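Of the protein chains in this complex, one is absent; all others appear in place.
Read from first to last, the chains carry the letters A and B; within each, the first residue is number 1.
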Amino acid sequence: MGSESSIGLRVSRYRPESDPGPGWQEYDVPLRTEWTVLDALNHVKNELDPTLSFRWSCRMGICGSCGMNVDGEPRLTCGTFLVDHAPGPIRVEPLANFHVVRDLVIDMTDFMEKLPRVKPWIIRDEEQSVDDGEYLQTPEELDAYKQFSMCINCMLCYAACPVYGLDPDFIGPAAIALAERYDLDSRDRGARERLDVLIEHEGVWGCTFVGECTRVCPKHVDPAGAIQRYKLKAAKQSVMAVLLPRGAR
Amino acid sequence: MTEVRAYRRTLSTWWWVRKPSYFLFVMRELSSIFVAWFVLYLLVLLSAIGRGEEAYRDVLDLAAHPLVVVVNAVAFAFVVLHTVTWFALTPKAMDARVAGRRVPAAAVMASQYVGLAVVSAFVVWLVTL
Partner (left out) sequence: MTKRRLEPFVWLMFSAGGVLAAVFLPVLAFLFAFAFPLGWMTPPGHAHLSAVTSHPLTVLFLLGFFVLLLVHSAHRFRYTLYDGLQIKARRAVALLCYGGAAVGTVLALAVLL
């Protein structure tokens, strides 16, 4: 080996006990073709600087915890290869639009508080007893919502969304896509309840269809499409509410 | 639970300059000004037509003034940007289905351009006969 090439990492550091704000720290890591940004951060943590903090878990793009801004783009660091960002230095920052707890760790309280607001569970008019068996579903019915059920709550879409960055009250892409996932589920009867939440100003209307959420989504959930469809749904319901007599609603 | 002393970051006013996709988005949104400009322009023209032959000629002469031409050229570029981006976003915003199958985005886009061509031909025909 001998002359193994290396690449620079420019990592955003923030230690709340001593730093007034985030600053940069540079590390040199081996540039290996099979290494991701997450591998490089683990190399830093294990070999160079044990004080560096970041979240990660599965290393295979399914847990959604290693999201960071890499060269300004929200990415899952476990799926972002160093060679694709050569020659570097690679800028690694905490996910945009969220408050920073320490180094690359963001505060996800706001997101965790928003998710349950859209009631992301199956709502039934009448709950069927366990003895009556399961709620059956055809493959076509599964297909209708499957795409929206692929969300891993990695929050990349929130980091990409300027509307969320400017107006933290905006309920955000993933939450609306998740609402759509349950609305489209043939077993669910909760569309009206979710619409009541999303028809509010901080629901779907803040979205100006930048489309970045869909572009950065590692699971191809298409939150931007879900939001526009929700607007149409809300508009249809509102028009019907005006046109139809009360009983017919 | 330990107290979180999180650092609050704020978005700079120029957030949309740094990333090409954000920049294009803001340009797309700014097309709204030029849509309003053409509404006013067409209203001025219509009012001149209503006032008679001479007023109509005067407005056409005014529209040939270099300054007006420049403004119109910029406005036209933004209107084209609006048309192209609007057509591109339509298939993303709606879930068009025929016989249960989702219509491919390319088909939705193509049908919009056909619509644009038909409407344009009709307007040219109506105006010039």
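Quick note on the criterion: a residue touches a chain if its C-beta (ideal position, glycine included) is under 8 Å from a C-beta of that chain, and two chains touch if they have at least 3 such contacts.
In this text, all values refer to a predicted model and were calculated from it rather than measured experimentally.
J.: Taking the entire complex into account, which one of A:Pro74, A:Pro94 or A:Pro162 touches the absent chain?
T.: A:Pro162
J.: Extract the touching residues of subunit A with respect to the undisplayed chain.
T.: Where subunit A meets the chain not shown: residues 162-163, 166-167, 192, 195-196, 199-201, 205, 208, 231, 234-235, 237-241, 249.
J.: Given the full complex, what residues of subunit B touch the hidden partner chain?
T.: Residues 11, 13, 16, 26, 29-33, 35-36, 38-43, 45-47, 49-50, 52-53, 56-57, 60-61, 63-64, 68-69, 72-73, 75-76, 79-80, 82-83, 86-87, 112, 115-116, 119-120, 123-124, 126-129 of subunit B touch the chain absent from view.
What we mean here is this: only the chains that are shown with their structure count from here on.
J.: Roughly how many whole angstrom separate the Cα centroids of subunit A and subunit B?
T.: Centre-to-centre distance between subunit A and subunit B: 31 Å.
J.: Where on subunit A is subunit B touching in the complex?
T.: Interface residues on subunit A, with respect to subunit B: 14, 16, 21-22, 72, 96-97, 99-101, 107, 109, 140, 162, 165-166, 208-212, 214-215, 222, 224-225, 228-229, 232.
J.: Subunit A touches which residues of subunit B in the complex?
T.: Counting only subunit B, the residues touching subunit A are 4-9, 11, 15-16, 18-19, 21-22, 25, 29, 89, 92-95, 100.
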